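Take a look at the structure set out below.
The complex is shown incomplete by one protein chain, all other protein chains being positioned as in the whole.
Showing subunit A:
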Amino acid sequence: MSQSKNTPPRTTPRFSATFDQFTISEIQRAAATGIYDIRGAGTKRKLPHFDDLLFLGASISRYPLEGYRERCDTDVVLGTRFAKKPIRLKTPVTVAGMSFGALSAQAKEALGRGASAVGTSTTTGDGGMTPEERGHSSILVYQYLPSRYGMNPDDLRRADAIEVVVGQGAKPGGGGMLLGQKISPRVAKMRNLPEGIDQRSACRHPDWTGPDDLEIKIEELREITGWEKPIYVKVGASRPYYDVSLAVKAGADVIVLDGMQGGTAATQEVFIEHVGLPILSAIRSAVQALQDLGMHRKVQLIVSGGIRSGADMAKALALGADAVAIGTAALIALGDQSPDLAEEYAKLGTVPGAYDDWQEGRDPAGITTQDPELASRLDPILGGRRIANYLSVMTMEAQAIARACGKSHLHNLEPEDLVSLTMEAAAMTKIPLAGTDWYPGKNGF
């Protein structure tokens, strides 16, 4: 007691909200290394998302369909606008573009096996098509990227659809990146690069700029492939109303809209966290653009970026999308972030659930690596089964919701089935705030 008279009381140590622990560690890291932080996966900040919407379900004014006994169809046809051979998916969830290089050959094979088992498609990535992924994917979308690594007309003709990649949600306006650790001899050969270098790839296509050129480019791709294949245009969510309008004008059959939650193999942290839109905020204006042009459901819309469940899928479809795509969720289904790997994650300075150094190629799950020993840990047959299970669960979840809303097809879900839980979600989607018939901006501000 006598001491306390002489020592003034001290306040509890207080951390800054602005200079939080992550921010401090990032400043320290930057000062020590002189290079920006590069990592995989998508944005980690909290954003308005599908969780901010709810379905109303049936009531006296709407009647539901019986689970299991009354049909709720899930099929979707993509590419009906110009392609002679549109793609038919049994379920409106596809596997997004991820390259061999970013992922191991085993992971690509597993994705192909899983998607094929449930009747949906997978997508190549920056680096070309491997015979394995063509062999194991009954429906394969071939990405046409600025780098054109591994791009050749034989693979173009072998593909079931072509996706012209303008951008991706994790980095709208950014080019590809693959660090030297992952440029293995096979990856280097496919990309025509020296082994072990840090690959810098372009952010703009080399032979076209702007929507008028894109129209000519799409026509060339159609001419090369006999107007058979659906042509997708993929954009990162940034100005969705204009991007969708221009893609339609340029002749796209299908538009892929990827929000900032969408993953990446390797991108600057600052880019992942600070550029682009959350997918929830982008869907309405994309759908509006299609409706204004009279092209909704004629040019199909695939949305991606943080899709995790049948609920997310059902909400995206109710907002007007034709299908969704998953990337990060598929990797988790394969075994990424598994608690079984806690010890190995600890060696990499991380914990299950937070592992994002996909660019390093040291993935203990054998997914985001080119190391033969690590990659061999992933059994592509078992992995394929896990992907198929997960895709089936997503589909059944979406059907459960759709039946509860009285819909005999997932595509009959509509905005009227939804309410918003937050003002932000209501403003972004024009779905009324729960308990009201109002959203911000309705009848003017």
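In the analysis below, a residue touches a chain if its C-beta (ideal position, glycine included) is under 8 Å from a C-beta of that chain, and two chains touch if they have at least 3 such contacts; residues count from 1.
Rule of thumb we're sticking to: contacts and distances are computed from a predicted model.
Colleague: Leaving aside the chains you can see, what is the UniProt protein name of the one that's missing? Options: "Rieske domain-containing protein", "4Fe-4S dicluster domain-containing protein", "Response regulator" or "Protein glxC".
Modeller: "Protein glxC"
Colleague: Consider the whole complex, including the chain that is not shown, and state which of A:P153, A:G353 or A:P440 touches that chain.
Modeller: A:P153
Colleague: Taking the full complex into account, find the residue in A:D20, A:E220 or A:E414 that is in contact with the omitted chain.
Modeller: Hidden-chain contact among the options goes to A:E220.
Colleague: Which candidate, A:P194, A:G353, A:P372 or A:P440, sits in contact with the chain we can't see?
Modeller: Result: among the candidates, A:P194 touches the missing chain.
Colleague: Which parts of subunit A are in contact with the chain that was left out?
Modeller: 33-35, 147-148, 151-153, 156, 180, 192-194, 196-198, 200-202, 206-208, 213, 216-217, 219-220, 223-227
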